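Have a look at this one before I ask anything.
In this view, the complex is presented without one of its protein chains, the others remaining in place.
Order of writing sets the chain letters: A and B. Residues in each chain are counted from 1.
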Amino acid sequence: MLKRVHFPSSPLPYLLVAPQLAITLVFFIWPASQAMYQSFLIEDAFGLGSEFVWFENFEALWADQHYLDAFLRTAVFSLLVAALSMGVALLLAGFAQRVVRGAMFYRTLLIWPYAVAPVLAGALWVFMFNPTLGIFPYFLDFFGIDWNHYLNGNQAMALVILAAAWKQVAYNFLFYLAAMQSIPNSVIEAAAIDGAGPGRRFFSIILPLISPTTFFLLVINMVYAFFETFGIIHAVTQGGPGSSTTILVYKVFNDGFVGLDLGGSAAQSVVLMVLVIAMTIVQFRYVERKVEY
Amino acid sequence: MVENRPLTAILTHFMLVLGVIAIALPIWITFVAATHDAARMTQVPLPLWPGTHLWDNLKQTLFGSGLSGTEGAPVWLMLFNSLAMAMMISLGKIAISLLSAFAIVYFRFPFRMTCFWMIFITLMLPVEVRILPTFEVVANLGMLNSYWGLSIPLIASATATFMFRQVFLTVPDEMLESARIDGAGPMRFFFDILLPLSRTNIAALFVILFIFGWNQYLWPLLITTDTSMTTIVMSIKQMLEAAEQSPQWNIIMTTALLAMIPPIFVVISMQKLFVQGLTETDK
Partner (left out) sequence: MAEIKLTDLTKSYGPTEVLHHVEGEINDGEFIVIVGPSGCGKSTLLRMVAGLETVTSGEIAIAGRRVNELEPSARDIAMVFQNYALYPHMSVRENMAYGLKIRKLSKAEINKRVEEAADILEIHQYLDRKPRQLSGGQRQRVAMGRAIVRDPQVFLFDEPLSNLDAKLRVQMRLEIRKLQQRLGVTSIYVTHDQVEAMTLGDRLMVLNGGYVEQFGTPIELYDRPASVFVAGFIGSPAMNFLPATAEEDGLLLPSGIKLVAGLAQRGQVLLGMRPEHLIPDAAGPIAIEVEMVEQLGANTLLHGTLSGTDHAMVASVSGHVSAEMGTVHRFAVTPELLHLFDPETQKRLEA
């Protein structure tokens, strides 16, 4: 935490933390407390006055079927994104760590989607799946599938999941590969001497040994799917058709900036904050446990 | 690896190549679209092999009218805006995080833990969840449509502070003792010893933060209304909207390509630092 030896006390440390504290106060703590405060207010229709209503905004959220649907939708969306991107990454990392020479070569080829902005990822996938022009609808047509994510809510959901998972594969791959490469070779060799083939070794040795990484990635991927996929949704579906791809982050933005429902949006923000804090705590618990290993 | 059976080796490489193709496909298609003219990009099926119009498309996108039907800023200006924002965010984050981590690790002062916790809280509040009130603060400060408004609210970072704290804690105590016997004061120690010792960590963090900054979308979307402040990443969305009227996919995808190249270049060229930065900041 603190060095055993430190500098004698002076005003200097205050100057050093001042920039970060100032920014934190002005752009983090103040807005967050504003959101808290606003979540207890209802503005009248003309924006002229507001009334303190305690938990009414939250109760309204709880009673709002649209909000509950969005909540459920976000959970499904996040789980599918995490499962898809982690599954693909695990598979690729499992093969890549078997390659003695060239693992780094494959790594180079697999990591670039990380650098692509979510909204760009959305644009690429929207282009590939453009109902009239896109490559994929053209091929899907041969199988009798009529692709139009502008009309079909399930297809729209599938598309944002694909785009979101694609972008995250690189990240998961890096962590899985690092975790697998840190397994001592002697453990693998011992299993081979015990007669386990490559497939069996993967499931009975490697998979259990990297389970801490899997848990860590699950949390990270959930956070990613919850908060960082705004750009993808905005570019691909804008929450539609209907509200079939409106996840919580998108709803906060939509209700606040488009619908101008400040109290409701603030209440949603507070719910999201609670969610992030919960996930962060889970993640830190995990980090602490990992240290004990 | 343990055994050396040619069949499994072939299968392994086959699966990996398949994976690479699947991962690279969207980027390949983007590249291909950027090499054809507008007419070819309206015929089904779309090409899967590059054409000959890359240069024309680049010229039109970068210096020409860009996408017709939008009254946007020239793309080179967007690229500049993105670069400015990414640099301000990454360098700003590194600077303030270095200073605050230094204070927290090397000084004992009243309210030290309070400061620590206040910084820690920012870890829990991504910009997306406090978007509206933060927007109001920036608007009240008159920072809309400015580089300051684009970058400063994103600068405070608990992650970077934590990483530097971690790095500083691994620097042996004797470094400081030795420096004190040599007569170095706190700032001298910071610049002469601590900074040089953390330079690879700084570089690794820079790679991550540059990408983070370059790829910002929601925040610039909210606080820039002036087209001269548009960033390249934002412009894609506007072009997609325009594409619904007049599809000019060659230009859109050229722009997308231009928006992807800088961060991809950073990741690939500094791969080692990038991996180090990623695994260190998130651990």
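Just so it is clear, contacts are C-beta pairs under 8 Å (C-beta built on N, C-alpha and C of every residue); 3 or more make two chains touch, one makes a residue touch a chain.
Keep in mind that this is a model prediction, so the values were computed, not measured.
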**Fill in**
Considering the complete assembly, the absent chain touches shown chains B
**Residue among B:Leu54, B:Leu77 or B:Ala184 touching the omitted chain** = B:Ala184
**Prompt:** Which of B:Ala22, B:Met175 or B:Ala203 sits in contact with the chain that's absent?
**Reply:** B:Met175
**Prompt:** For subunit B, which residues lie in contact with the unshown chain of the complex?
**Reply:** 172, 174-175, 177-178, 180-184, 188, 192-193, 196-197
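Please note the rule applied: only the chains that are shown with their structure count from here on.
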**Message:** So in the complex, the part of subunit A that touches subunit B is made up of which residues?
**Reply:** 2-7, 9-10, 12-14, 16-17, 19-21, 23-32, 34-35, 38, 88, 91-92, 95-96, 98-100, 106-121, 123-128, 132-135, 138, 166, 169-171, 174-175, 178, 188-189, 192, 198, 220, 227-228, 230-231, 234-235, 249, 252-253, 256-257, 262, 265-266, 269, 272-273, 276-277, 280, 287
**Message:** Per the contact definition, I'd like the list of subunit B residues that touch subunit A in the complex.
**Reply:** 1-3, 8, 12-13, 15-16, 19-20, 22-27, 29-30, 33, 41-42, 44-46, 48, 95-97, 99-100, 102-109, 112, 115, 118-119, 121-126, 128-134, 136-138, 141, 152-153, 155-156, 161, 168-169, 173, 176-177, 180, 186-187, 211, 214-218, 222, 233-234, 236-237, 240, 247, 249, 252-253, 256, 259-260, 263-264, 266-268, 271, 274-275, 278-279, 282-283
